[in-house]
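The complex appears here without one of its protein chains, the remainder shown in place.
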Amino acid sequence: MKKVLAVTLGILTAIGGFVDIGDLVANAQSGARFGMRQAWVVVVGVIGICVFAEMAGRVAAVSGRPVFDLVRERLGPRIAMTNLVGSYLVTLLTLTAEIGGIALTVQLASGLPHVLWVPLAGFAVWVVLWRVKFELMEQLFGVLGLALVVFVIALIALDPPWGSFADQLTHPGPPSGENWSTWGYLAVSLFASALTPYEVFFFSSGGVEEKWTSDDLATERSNTAVGFPLGGLLGLAIMGCAAVVYEPAGIEVDQLSQTALPVAVSLGKVGLVVVMIGFFAATFGAALETGLSTGYSIAQYFGWRWGKLVRPREAARFHTVVLVSVLLGTAALLTTIDPVQITELSLLFSAVVLPLTYLPILVVANDRDYLGEHANGRVQNVLGVTFLILILIAAVAAIPLMILTGMGQS
Amino acid sequence: MALLAVAVTLTGCSGSPFASYADSAVLCAQEGHNAVGTLRVIVGSHDRGRLLPASTEAAVHDVVATATSALDQFDGTEPVSPDDRRLHDELHPLLHDAVARIAEVQEALDTGDTARAAVLDEPLRRVDDRLVAFAEDHR
Partner (left out) sequence: MTRNRPDPLRVEFHLLDRQIVDLDGRPVGKVDDVELTRDPDGTYRITALLVGQYVLAERIGGLVGRLLRTLARRRGGGAPEPLRITAEHVQRVGSDVRLSLRAELLDLPPSETWLRDTLIARIPGRAVPGDEVVRASALLGRPVYDAAGRRLGKVTDLITRPDEHGRERTVAVLVTPRRRGRLLGYEREGQHGPWLLARLAAFVHRGTREVPWHEVRWKP
């Protein structure tokens, strides 16, 4: 019974924890612009993260080493340093976006401008990371994140044109009047919102800290294999709601309030309250994860002591990096830059550094010295290489598409 | 770091560096439409009692930001040729009108005058239609 409870909690945490500010923005933007035509991108992205999270989890469980730890010994210190810089900066950018998301959510609840809430949000994130028992927070925010299920209910209540959705699903290209560059740009963003780099750092580091063994493999596989797809479903529901409310009128989404609006249209005040809880849980939870991940990447490169369960005194350098990162993110937001724009940028640059994160995972998962009989089989390798190719395409296309479309405008 | 700077300059309805004046104008018109269209959804929901006051305020605040940004960005681009000037003369009053209507609705909602907000939907719809028409014509 206890095991069932633990597994359920794990799955629930994975579902609720899957969605972050990137998903909230990218799915709504895509839904408003292209209806459900890019739903396939979400599906592919979710499969991708399942494949790689499983590999990273397996490496953590069997070898007892988190992935970033192994990057330096695989690539050599110089190339690994480049990898580190890229990964760290993108994770920092994502952290900034998440803190911005927290502030935007509080703005939605209070009516007061988000900039006022930025310092409080940053401080709250840091206090929780410094003081509060992490397991509790992780589970709390994971389960609260399930509030986003309200999007599924709202979608159904909006009585969407299922027929036309089905039609869009079978004709995935851009509709008339739109070009492939904008389609490509939003597709890359959607892809990056599902395959977030920090998620894998966090997942594998957490696995090592919790001392997973090969006995835990089945549980972790179920968490990701069930949790992540259901999380992706929430993303699709966000897309669908935006598709129903905005696409027919040709309205494009560039504010977080627009993402929430369809729920209010459909379910009224109650729905709105639930969605705000969901937004808060998603962004706060993700801020905690990205905050820790900034520390993981640097600590694991230099070999310092690290851990979310470790007391700050015993892993001072790790915690200092986390604190400095939260400060930098908060400071950046105080320049009144639009958090949604930061989110779009974080997605784009995530796409660019994805190969840096995923290539080492694929390689180490094949190493029999580390994984023994648990090394990748043929199926996992085929999937892994296929996704690596997709990731490389996205990485190479990201910046040109950004410039070509002026960040998705045209 | 350089990429970040480039990216930030790309924001707003000026579009990509390769965009012509006409393209920028269309994008700004689209931004205006985004704002007005969303506002109509907000007012409609508010009317039916589906929004919390604080959320209405926040959502309208976002709409105002989008619309004023569209107007500012459009003002920031210089019409060069006579064709450009024609486009400017056509779109500028529309965007200006949109910002003004939005401000009126914001005031009505802030003072709790829901009746007035509902009445203001008609002029909103008109400016919205004209923005959409502009965008369609010059795409």
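The chains carry the letters A and B, assigned in the order they are written, with residues numbered from 1 in each.
Everything below uses one rule, namely that contacts are C-beta pairs under 8 Å (C-beta built on N, C-alpha and C of every residue); 3 or more make two chains touch, one makes a residue touch a chain.
Since the structure is predicted, the reported quantities are computational estimates derived from the model, not experimental observations.
Colleague: In the intact complex, which of the depicted chains does the undisplayed chain touch?
Modeller: Those shown chains that the absent chain touches are A.
Colleague: Among the options A:Ala56, A:Val128, A:Ala264 or A:Leu362, which residue touches the chain absent from this view?
Modeller: With A:Ala56, A:Val128, A:Ala264 or A:Leu362 as choices, the missing chain is touched by A:Leu362.
Colleague: From the list A:Ser325, A:Asn376 or A:Gln409, pick the residue that touches the absent chain.
Modeller: Residue touching the chain left out of view: A:Asn376.
Colleague: For subunit A, which residues touch the unseen chain?
Modeller: Here the touching residues of subunit A are 63-65, 69, 72-81, 301-306, 359-360, 362-364, 366-370, 375-376, 381, 384-385.
To be clear about the criterion, only the chains that are shown with their structure count from here on.
Colleague: Distance-wise, how many Å sit between the C-alpha centres of subunit A and subunit B, to the nearest whole number?
Modeller: Here the centre of subunit B sits 30 Å away from the centre of subunit A.
Colleague: Where on subunit A does subunit B make contact in their complex?
Modeller: The contact residues of subunit A facing subunit B are 107-113, 177, 245-246, 249-258, 260-261, 264-265, 267-269, 272-273, 276, 337-338, 341, 345, 348-349, 399, 402-407, 409-410.
Colleague: Touching residues of subunit B toward subunit A in the complex: what are they?
Modeller: 3-4, 6-8, 10-11, 13-19, 23, 27, 30-31, 33-34, 37-38, 41-42, 44-45, 48-59, 61-63, 65-66, 132, 139
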